[in-house]
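Right, I'll just put the structure down here and ask away after.
Heads up, one of the protein chains got dropped from this complex, but the rest are sitting where they should.
Chains: A, B and C, in written order; residue numbering restarts at 1 for each.
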Amino acid sequence: MEGFRFSTELTARFNETDAQGIIHHGVHVIWFEIARIAYLAQIPGGYPGLVETGIDVTTIELHIRYSEGVRFGDRLRAWTRCSEIRGARLRFEYAVENVESGARVADGWTSHACVNASTLRATRVPPELTEALQRLEAD
Amino acid sequence: MEGFRFSTELTARFNETDAQGIIHHGVHVIWFEIARIAYLAQIPGGYPGLVETGIDVTTIELHIRYSEGVRFGDRLRAWTRCSEIRGARLRFEYAVENVESGARVADGWTSHACVNASTLRATRVPPELTEALQRLEAD
Amino acid sequence: MEGFRFSTELTARFNETDAQGIIHHGVHVIWFEIARIAYLAQIPGGYPGLVETGIDVTTIELHIRYSEGVRFGDRLRAWTRCSEIRGARLRFEYAVENVESGARVADGWTSHACVNASTLRATRVPPELTEALQRLEAD
Partner (left out) sequence: MEGFRFSTELTARFNETDAQGIIHHGVHVIWFEIARIAYLAQIPGGYPGLVETGIDVTTIELHIRYSEGVRFGDRLRAWTRCSEIRGARLRFEYAVENVESGARVADGWTSHACVNASTLRATRVPPELTEALQRLEAD
């Protein structure tokens, strides 16, 4: 997908449907998170490695735009990229498409803050993480 | 809370926590929905009454700003209002506060489209719904 | 309900429904947990107090019998009791009824082990917990 280099594949689960017969709109938050974690897993050590350095990442803002209902069993491709790193903040963007039809089902972004894992106070994105993330988008 | 007339109370559930020890950021979507449904329940017939008229409401956009972590057992007050009705669109705003501390833990908004329940095509917000919603905010 | 002294009330949430139009059968596990935690909250200090003494409780077995579908908005009463304490094991029993109709919608039981919170090794149910639980059922 235009502007994205990384994606991960998912299948919509039956328990994720609701009585409207389609996937509940809260589930997309989980898909974004799965995509973001898979993206970060490309970095040596990944998210667990980050946590080991005493840094944790909290979500501070979330935006989702829903384009099309997703049905049980639909195969989805969740694209993501880290689109901005500034101070303690990281921003990720997402686009989820239906593999079968190619249609975009949702897109959105999340904003995160790096925090000291013990004090939970905001802390600058560590330079090694910034470099690792920039390498992912530059390659 | 300033600007809101309606709220509903909730308690954060243990299964809603994650390994960071606080409520997962996907759960707030559910709190917004619970608040919205409770708000609509003030209208005679409520959401089920709406569906009986052949109208359904789908979520088309969602925004959440997280201010403070929520812990298992925290009692929360979720404020909501319908802030805009235009064409087929409805917009709801939310603010969730910790009952104990009074601190705001999150706020946000959702945007919805009225659709014909059988064709799923967008349809104007029915005038009776518009009136009922306006009465709620005017009283 | 026959044999139970304690209950807590719940409302079935919209996001808990699935495409069959009723509450997904995985949600009952959460209702059992909510009832169990509310039951334990009767003990001075409750579950958090227990954890502070260095004890944690893990679930080792679960059984649910589903009698009747639950619909979005149904008000439920979840009854629970601690029915057995032996060695490191605790057993809880549950019955969930529809408040409106009085019908039983599900019942079941869970079995738990007390563990040392740091080593996660099984440890005898602390005598103070045994006494507190017996008092709850004796009163």
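Quick notes
Heads up, the rule we're going with is that a contact is a pair of C-beta atoms (placed from the backbone, for glycine too) under 8 Å apart; a residue touches a chain by one contact, two chains touch by 3 or more.
This is a predicted model, so every value here is computed, not measured.
In the complete complex, the hidden chain is touched by one of B:15, B:58 or B:83, namely B:15.
Considering the whole complex, the residue from C:42, C:58, C:101 or C:134 that touches the absent chain is C:58.
Hidden from this view is one chain, which touches subunit A at 13-15, 29-30, 33-34, 37, 48, 73. Contacts to the hidden chain, counted on subunit B, fall at residues 14-15, 17-19, 21-22, 24, 26, 72.
Of the residues in subunit C, those that touch the hidden partner chain are 20, 25-26, 29-30, 33, 56, 58-66, 69, 108, 120.
To be clear about the criterion, only the chains that are shown with their structure count from here on.
Remark: the per-chain Cα centre closest to the mean position of all protein Cα atoms belongs to B. For subunit C, the chain with the farthest CA centroid is A.
One finds 34 Å separating the Cα centroids of subunit A and subunit C.
Look at where the CA atoms of subunit B average out and do the same for subunit C: the two points lie 29 Å apart. Those residues of subunit B in touch with two or more other chains are numbered 30, 33.
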